[in-house]
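Here the complex is missing a single protein chain, while all its other protein chains stay put.
Entry: chain A
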Amino acid sequence: MSTSLITKNDINRPITIVISALGGQGGGVLTNWLVSLAEQQGYFAQSTSVPGVAQRTGATIYYLEMFPKSAVKDNGTPPIMALMPLSGDVDLVVAAELMEAGRAVQRQFVTPNKTTLVASTHRVFSIAEKMAMGDGTGDSETVLRAAEEAAQNFIAFDMESLAAETGCVISSILFGAIAGAGVLPFGRESFEEAIRAEGKMVDINLKGFAAGFAAAESPYQEEIALPPVAGEITGNPNGPEAQARIDRINRLPDAAREFAYAGAQKLLDYQDLDYVDDYLDTLEEIAAQDQAPFDLSRELARYLALWMAFDDTIKVADIKTRSERVRKYRAEVRAKDDQIVNMVEFMHPRLEEIVGSLPIGLARRVEKSPLLTRLFEKFTGPRLMDTTKLSSFLMLYFMASLRRIRRKTLRFHQEHAAIDGWLDRVRRALSQDNALAVELVRCQRLIKGYGDTHERGMRNFNAIMSVFDQSGGKLQAARVSVLRDAALADEEGETLKKELAA
């Protein structure tokens, strides 16, 4: 904890405060509290703001200055206060979101010799981060490290979660954290008095204030990343059959076990124990040819499981009818314990999906017969299905029960043909270059989603595979990685096209 600002050598400087908040975070309320606090405590206070179309997802920057009346003649003549912050001249920066804290550091409002930075570590993602085809999120870790270095004092915690727990808005947590930081020359009671004076939702704001105050007393601690899980998997087997699979997993290289266990669980949930065995057979075969640090085994454990648990209608129907799903759903939409909640699903089955879940013989016949095609088309198209109603529920429940015949379906056949093609390439690559095999395995990441998304992913995946096929053993692992990033760069496939031509 730092000393109070009022004891600074240069009494002639005002206390300067920058607040950065997004729309709906209550930056204006926070500013009003601070102004009223300062005025009550015998300070001149001035605030202003530049709303960066805050309502429309931008950030608003508020700027405040405070100056003790006792420092001027007769407590009368007000000092000249600035309307905007100067780089290197801010005592307190308050950021209601992590990247906004980063931006304050970027703009040099946070300096090691004078700035206390109070920031919430939660993220409100920007559109660029959200619309990426893979993971486009900003680098929180770098921002946290930069903030910690740049600030004289760094107080940071997840205020959004604390606000949700407390049932208040983030601004009251921030106000508490400012008080708890102990950098303003005012006592805790006078902060609380400012909340009372404002007179809006006083009790809940005081509760939030107290929570923020307490949280700010413990300094920011960098989270230490846990070392990768190593050693034996104990799991939760309920019988000798299950234990046997756990033992198989434990015979795999250490690096692969965590994913192999998660993969086995996923496939058991998706199909059955035999399917888990198919998975482990492949893993064991490849692992035997792998070498330390066993990246290939680890990555294959991940991507093979994901592919084998491909998203067919059976899987979707199964997920949507589970009791566990209802519990999660109700919690997320904040339903009260006995509240009736209708759950209306937006489904858009296409003929391919319906036909794909038929046994292969029947499916082929449907594909050939215009009459049967027309019949099955009746089940396609956009539809709303309320899974709390019997008709929809029973239909999905039936679809989920088709799991028993999944191995016989057209889709299963198609997916496994593709998986086999992929594994063959991995085996061939492995005989040349382990790193290349790893990169080929990672390309599975491109295959995801449903409908157009799935087709696009498959197209990109196949494009990269054919580069391998035509390379005559000369493909570099790094090249595959570049192509994969290109495939994720844009929806239209422009970047990949350019990269393939390069």
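Definition applied: a residue touches a chain if its C-beta (ideal position, glycine included) is under 8 Å from a C-beta of that chain, and two chains touch if they have at least 3 such contacts; residues count from 1.
Going forward, contacts and distances are computed from a predicted model.
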Chain not displayed: protein name in its UniProt record ("Glutamine ABC transporter ATP-binding protein", "Imidazole glycerol phosphate synthase subunit HisH", "Glutamyl-tRNA(Gln) amidotransferase subunit A" or "Indolepyruvate ferredoxin oxidoreductase"): "Indolepyruvate ferredoxin oxidoreductase"
Among A:V341, A:I405 or A:A478, the residue in touch with the chain that has been omitted: A:V341
Given A:Y261, A:F376 or A:F468, the one touching the chain that is not displayed: A:Y261
Which residue of A:D89, A:D158 or A:E193 touches the chain not shown here: A:D89
Contacting the left-out chain in the complete assembly, out of A:A128, A:A288 or A:I405: A:A128
